[in-house]
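A single protein chain has been omitted; all remaining protein chains appear in their positions.
Let's look at subunit A:
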Amino acid sequence: MKFRAKIVDTACLNHFTRVSNMIAKLAKTCSLRISPDKLNFILSDKVASGGVSMWCELEQENFFSEFQMEGVSAENNEIYLELTSENLSRALKTAQNARTLKIKLTNKHFPCLTVSIELLSASNSSRIVTHDIPIKVIPRKLWRDLQEPTIPAAEVSIYLPLLKTMRSVVEKMKNISNHLIIEANLNGQLNLKIETELVCVTTHFKDLGNPPLDSSQNRDPEQMAEVHIDIRKLQQFLAGQQVNPTKAICNVSDKMVHFDLLHEDVSLQYFISALS
């Protein structure tokens, strides 16, 4: 198993750092899948109700000037690793204004992802920073749990409002109740609702627009699809979105809510299952 990659472009480095920061906010431990043309950050939560899973995909050639990998075997030319996401984001944070960044799989006492950074200091001499991030190699028998999730059939698909607004609404609602109801219809209307004995609070978003959806043919545009989720999971998801995405779609069905985001060229799929 071999992996080595290099970033020399500052913009690519910053973008990669932002992606890594986002992943660190969404999942404490995650799996990283390395294949010849992609990198995937995967979180697969087996919790039946209220659980979360994530699939983040980026095309390696959009980031790395050099990328070489050799998977577990010729037929299975992939590498699956488990790591603590914060370790990677913290290591990348020290690479601001780096001349080059290299990542490779190494085995120093235990398997590591070694991030090697060449920094240019004020006095024009270069400093070499090395971080060895401990990782666990995931055995092949567990790979099937980490495959790309099939997008479930949604009742309603709608474009999301400004995530910053959603985040502040959700944060305030969290103080009242943990049980959030998301309602959406094909008329571009999205509601966030919490209900308690004493009070019922609903925030209405209008004119959001809906992406085309096959099953929308026979559906009454006014009819709301709703899903009940744990508000904290939504809050954690929104907290991870520091930058406004290029595209943000929310798919609602009664079993789960699926967020489909695109940050420039990085796609993020986030699933929150409904509370039982």
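Throughout what follows, a contact is a pair of C-beta atoms (placed from the backbone, for glycine too) under 8 Å apart; a residue touches a chain by one contact, two chains touch by 3 or more; residues count from 1.
Note that in this section contacts and distances are computed from a predicted model.
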UniProt protein name for the omitted subunit, picking from "Cell cycle checkpoint control protein", "Very-long-chain (3R)-3-hydroxyacyl-CoA dehydratase", "WD repeat-containing protein 58" or "18S rRNA biogenesis protein"?
-> "Cell cycle checkpoint control protein"
Which residue, A:58, A:133, A:227 or A:256, contacts the hidden chain when the whole complex is considered?
-> A:133
Pick from A:123, A:150 or A:218: which residue touches the chain that isn't shown?
-> A:123
Can you work out which residue in A:7, A:39, A:58 or A:83 touches the chain that's missing from view?
-> A:83
Residue touching the undisplayed chain, where the options are A:29, A:62 or A:165 | A:29
Give the residue, chosen from A:62, A:77 or A:94, that touches the chain omitted from the document.
-> A:94
For subunit A, which residues reach the chain that was dropped from this view?
-> 29, 82-84, 87, 90-91, 94, 108-110, 112, 121, 123, 125-136
